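Sharing a structure below in structure tokens format, with a few things to ask.
With one protein chain withheld, the remaining protein chains of the complex are depicted in position.
A and B are the chain letters, set down in written order, and residue numbers restart from 1 in every chain.
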Amino acid sequence: MLAAKIHVPTSIADDGAADIALAAAGDRRAFERVYRAHLNHVYAICVRMTANRVRAEELTQDVFVRVWEKLPLFRGESAFSTWLHRLAVNVVLNERKVEGRERSRTATVDEDEGESLEEMGGGERAPLHAEKLDLEAAIAALPPGARRVFVLHDVEGYKHEEIAEMLGVTSGGSKAQLHRARMLLREALTR
Amino acid sequence: MNWTYARAMLAALLIASPLAAQRDDDDYRSRIDTTVNFDRAGTVDLSLVSGEIVVSSWDKNSVRVKATSERGVLRLDASSLRLTLTVRSEHGNLGDTRYEVTIPNGARLIARSVSGDIRSRGGSEVEARSVSGDVEVTDVSGRATLESVSGTVRGARIAGGLRANAVSGDLDMSDITGDVDVQTVSGEIGLGSVTSSYVSTQTVSGDVTFTGKIDPKGRYDFHAHSGDVRITLPPTLPGASFSVETFSGDVESACKMTLTPNDVGRRHGQHIEFTIGSGGAHFTIQTFSGDVRIEGCAASKKEE
Partner (left out) sequence: MSETPIGCDAFDAQLASYLEGELDFAARRDVERHAGACARCGALLSDLDRIRREAATLGDLAPSRDLWSGIEARIEAPVVPLAPRGAPAVRARRRAWLAAAAAVLVAATSGVTYIATRAWLQGKSTTTVASNSVTPSSTTAAPSAVRGPDTTPTTTAPVSNVSADARKKLSAEQTYDLEISQLTQIVQERRDELDPATVAVIEKNLALIDGAIKESKAALARDPRSRFLNEQLNKALNRKVELLRTVALLPTHT
């Protein structure tokens, strides 16, 4: 319910806390503003982890529906964006069809097996072109397991302990997948 | 000591003090003072019951909202394309509410009140409606739609057409460009400096006055029942045709004219048709009992 007296920050554009509070109270218009403020990052998480734009759009909608449901439970112990992005990751990870229509440039590489470092490294190679467009495409081409860890760690900044908990693996396993992902990306970007 | 008196005084003090403090802190039950980023082509929708809506415009991608309400609860909803400001009551009586809003020049404005006055300047399209409040809208780059039941309706410098409706309030419009459609029941209609190829006015008992530029292909209709109609033509009018009818009113025209035979079987009223210059623009002026006065025409061609 709205308070008897409303004091709105000088600029709503600079302070999302007001919208979050209103949205948590059931204000759909405020929630739409929250959605628009965070849409692109949520979508980025979804598309990078799934490598499927269409599926990522569906998952993005799933994320915000879940946000709407859980927003009253947001206590503010962490930054809202931290809470939101973690929720987005959880939605994606719970998605069973994340590997549905994947295109992989390293299609022969199984998620649980990978090229050894010896196979990946060595020899003359071209200079690394890690321009952002190439990097995005190379990330999308990673095997699902390596891609998830790489996105969570190097793009989103989660620690291995957190990733291990999310993915149900060990911290060592997360580190190994990360290294593998970086090596595969290097391979893709220096062809 | 009169303890009863003392207790009463003490009680009065205790009641007065917090109320005084409350009055300082809570002069308004609700208050908003904020600026919101906003798309220049967005829509701003303001509504209140009683009080005042004052809108101005600026060349910024934002909306400034200052709102106060004596006893109502304000609600502001805003996205980049739509901003809505309303007030509701929790205990029946809203008291007075005041909105001061600044919108982007190109924004669309909807302003509605029951008894509150509405004053706005700017906007690309404006709808302003009140039941008993006055409505004053100026400097609209597009179309304006203005309504009041008993309030006065004023419009000026509206560039994209005008529709205005009042019941008992007067309609006072000046410097209007585009199609014009104004109606009232008992209010007066004043149209000045109109540049339009289509003008339609209707009133029952109010008077109608019109001045403006005439489009050679335009159509200008003035209808009144008991109200008088007074048209002032521009002196350089190249041509126009007139059909003037009244049942029992008088017709005066500075233009030379010839009475046409009455309709078959009609024993009352006058029906006058005449042409100025090469014709072109068509005027239809009809009243039941009101008088018709046409001024400004330089010459006319008699019609037999």
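Here is the rule we use: contacts are C-beta pairs under 8 Å (C-beta built on N, C-alpha and C of every residue); 3 or more make two chains touch, one makes a residue touch a chain.
It should be emphasised that the depicted structure is a prediction, and the values quoted were computed from it without experimental measurement.
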Checklist entry - Thinking of the whole complex, not just what is shown, which of B:86, B:102, B:196 or B:275 touches the missing chain? => result B:86
Item to check | Positions on chain A contacted by the hidden chain, ascending | outcome: 2, 26-28, 31-32, 35-36, 39-41, 43-44, 47-48, 53, 56-57, 60-61, 64-65, 68-69, 117-118, 121-123, 125, 128, 130, 132, 135-136, 139, 150, 154-155, 157, 160, 175-176, 178-179, 182-183, 185-186, 189-190
Next on the checklist: Counting contacts across the full complex, list the positions on chain B that touch the omitted chain.
Outcome noted: 49-50, 75, 86, 88-94, 112, 114-115, 131-132, 149-150, 165, 167-168, 181, 183, 185-186, 200, 202, 204-205, 219, 221, 223, 225-226, 245, 247, 263-269, 271, 284, 286, 288-289
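We adopt the following convention: only the chains that are shown with their structure count from here on.
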Item to check | Mean-CA-position distance for chain B and chain A (Å) | outcome: 54
Item to check | Complex interface listing, chain A residues touching chain B | outcome: 2, 4-13, 27, 29-30, 32-33, 36
Checklist entry - Where on chain B is chain A touching in the complex? => result 26, 29-37, 62, 73-80, 84, 90
